[in-house]
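Yeah, one chain of the complex is gone here, protein chain that is, but the others are all in their spots.
Note that the chains are named A and B in the order they appear, and that numbering of residues resets to 1 at the start of each chain.
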Amino acid sequence: MPAEVIAQYAMNGAMLGMMYALVAVGFTLFFGVLDVIQFSHGDVVAAGAFAGLAAWTLLTSAGVTSPGLLLLAVIGSAALVTAALGALVARFIVLPVKSAPQLNVLLVTLMGGTVLRECIRLFYPGGSQPKLFPALLPATGWSFGTFLLRFDNVILLVSGALLIAATHLLITRTRLGLAIRAVAQDEETARTMGIDFRKVVLVTFALGSVLAAFAGVMDGLYYNEVFFGMGLLLGVIGFAAAVLGGLGNLYGAIVGGFLFAALQTIGAVALPFASAYKDVFAFGVVIILMAIRPTGLIGERASERV
Amino acid sequence: MRRAAAALIATLSFSAAAKDTVRIAFVGPLTGGNSAIGLGGRNSSDLAVRLRNADAKAKYQYELVVLDDECKPDAGVQMATKAGSDRGIVGGVTHYCSVVAMATVDTYHRFGLPAIVWGAVLPDITYAHDFKEIHRVNGTMINQNETNAVFINQHGFTKVAVIHDTTDYGKGHNKYFTRFFQQGGGQIVATFGVTADQQDFTAELTQIKAQNPQAIYFGGLTPIGVRIRAQMDKLGFKAQFDGTSGIVNDDFIKALGPLAEGTLAFREGAPAEKLPGGKQFLADYDKQGYSNPPEAYGPFAYAAAVLLMDAIEKVGPDRKKIIAELANVKDRDSIVGKITFDDHGQNTVPAITKYVVQDGKWLTWEESEYASGKRKLTNVR
Partner (left out) sequence: MRSRAAAVLLAALATAFAWLLLRAESQGAIAALIALAVLAGFALLRTRLLDAFTRAALRDERLAQWLAFAAVAVLALLLPEDDFSLLLLTRVLIVIVACLGLNVQLGYAGVVNFAGASFFGVGGYTAAVLSRATGLPHLLLLLAGGVTAALAGTVLLLPILRTRGHYAALITIAFALLFRTFLEVNDSLGGPQGLKLPELRIGPIRFNDPVAAGPLEGSFYLKYVVLALLVLAFFFAVVQRLERSWIGLALDAVRIDETAAATFGLDIARWKIAAFVIGNFVIGVAGALSAFMIGFIAPNNYSFAESLILVSILLLGGVGNPWGLSLAAAIVILLPEKLQIIQEYRFLMFASMVVLILLFRPAGLVPRPMRRLPGTPR
């Protein structure tokens, strides 16, 4: 296989991996503070993309043409809407059932996600069909033979990485991060130390959802198309990536995201069966990996105290 | 009990009309990934019913019973049973998804309910049995792909890569296109099946690009068609994009913008605006203010509903008589062209229209600047 083609595959996989990682980081943050899976997260991604699209539509119809300004508005509105959504989901769907069995939270958020998805389909104008997402980044790039390294892809990758790094810094270096980690370690103790538990949870959910907004906008800018059902598979894959890496672990989510993207790419191009089997392959490998490392690749060591 | 209730409702809601109310069913996907086309079909049938009800000369007042088959066979059989077992329903405009249409054939036969398929394209739906109940106004995928393959060959595309979705729709299209294209001496350099909810096609496209085909044949529907075309551009991959009936709609162009330019696609039936009544249909559709466009198969759903109501007007609301009457349909004018049912209930007029996108519009090939040579398809040498 020529080097240009391999480079192209690597680039494709990296873009996918970054999107998965961004979604997976959200899952892992939520799990950290509340020990729950917020399964509407994938649909929050879609909501973010559509919020960005709505901002673009409004501004362009108002006569704004500067791509920089538009991009800012798209990201800003996506982030605002998802942050609000994330906090709302936490406040009205997750917190009330926090003490119910894990499975309930999973199901109630899944159904909440369905409500969100159906709302986009039915109430966003023309929402049942794919929508054009504007190309706001430069469309040129460097050519290496047949391999085209596009500026927009590079920008997206770098900003995704920066965003995850910033999240990491926020969690490890700030007072807010300290509070989040305290709640993640032990809710009761954190409360007795004077940490406003509810506030920390809401902020964490908003934060994770903003990452989702970026994943949604990135998805839109990369594919130039958004669809009401786009969050469905993205959510499941993000969840798979977070679990595969080890829930509650930021690095795990990143590793899981890129690993899943790599599996899909390999499944599509390097294996001796039809590319339609790539998801069968990727999920099959996930099952096998889970059998080998039951708490994820970078999971906490579970010890049983009797 | 129910009859009394139904009569009561009928008198309440239509007390002004002295006509008898006749109920017909519309079945299609109203939820899920194919809902856009389902809603377009629903609205079109609904339009046909409204127009007929507004017509003072009509003998009956019509009521459309709308049922959602979710594009799933079990839900489809349930809905077919609902329509079939309700003796008040005398006919149906049924199914967009081929797999559902296949699953329900037996049910319509069992209940003796005349059904006119408005969108499903699998040949077996009409040809795998001898049931008199089943009709279809749209063509099968066979005709469509024959025209497509011949056209592509003639225009100098000899190396083609195929991407199709792994539903019955995409797999069927792949089968017939590949057959006709190879018969014509063309070469298929690669074939990729992709799932209908897949979003990223860069891996497949990179592989195809390395094979350097002149065109990509795409067998599938708008959502992934849009993604594939957009991602071809991201990879700097220039090849002719050649699609099927599933992408002939405004959303394809809206979602792609200028990238849609020069896309080819083929569909059975003449374009609505070219036919008697077609323009009127589009104008009437706009007037009703539906929130969804009619989509590619809306005109077929409209034509099927009109056909059904014409039969009812003629022989009365009796299932057996309607079936007998539908067997006589020959050279009937409709907004999708002349309709003639063969002995399997299949509309045999294989008028395939060739479409190409020019300046953000689907034009027929003949009227486009591509045909006149003013513009060129990608890679034509």
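One rule holds for everything that comes next: contacts are C-beta pairs under 8 Å (C-beta built on N, C-alpha and C of every residue); 3 or more make two chains touch, one makes a residue touch a chain.
The structure displayed is predicted, hence computed values, not measured ones.
Asker: With the missing chain put back, one of A:P125, A:G194 or A:P294 would touch it. Which one?
Answerer: In the complete complex, the chain left out is touched by residue A:P294.
Asker: May I ask which residue of B:T21, B:S98, B:T202 or B:Q358 touches the chain that does not appear here?
Answerer: If we include the chain that is not displayed, B:S98 is the one touching it.
Asker: Considering the whole complex, which of B:K171, B:R319 or B:K338 touches the chain not shown?
Answerer: Answering carefully, the residue with contact to the hidden chain is B:K171.
Asker: Touching the missing chain, which residues of subunit A?
Answerer: 31, 37, 93, 96-97, 99-104, 106-108, 110-112, 114-115, 118-119, 122, 236, 239-240, 243-244, 247, 274, 276-277, 279-280, 283-284, 286-288, 290-291, 294-296, 304-306
Asker: In the full complex, which bits of subunit B touch the chain not displayed? Write them out.
Answerer: With respect to the unshown chain, the touching residues of subunit B are 1-2, 5-6, 9, 30-31, 35, 39, 42, 66-68, 71-74, 77-79, 81-82, 84-86, 98-99, 102-103, 106, 110-111, 122, 124, 166-168, 171-172, 193, 195.
One rule holds for everything that comes next: only the chains that are shown with their structure count from here on.
Asker: In the complex formed with subunit A, which residues of subunit B make contact?
Answerer: 31, 33, 35-36, 39, 166, 192-195, 197-200, 202-204, 206-207, 209-210, 222-223, 226-227, 230-231, 234-236, 249, 251, 254-257, 259, 291-292
Asker: Touching subunit B in the complex: which residues of subunit A?
Answerer: Answer in residue numbers: 2, 5, 8-9, 12-13, 15-16, 118, 121, 125-126, 128-132, 143, 146, 148, 150, 153, 219, 222-225, 227, 229-230, 232-234, 264-265, 268-269, 274-276, 278-279.
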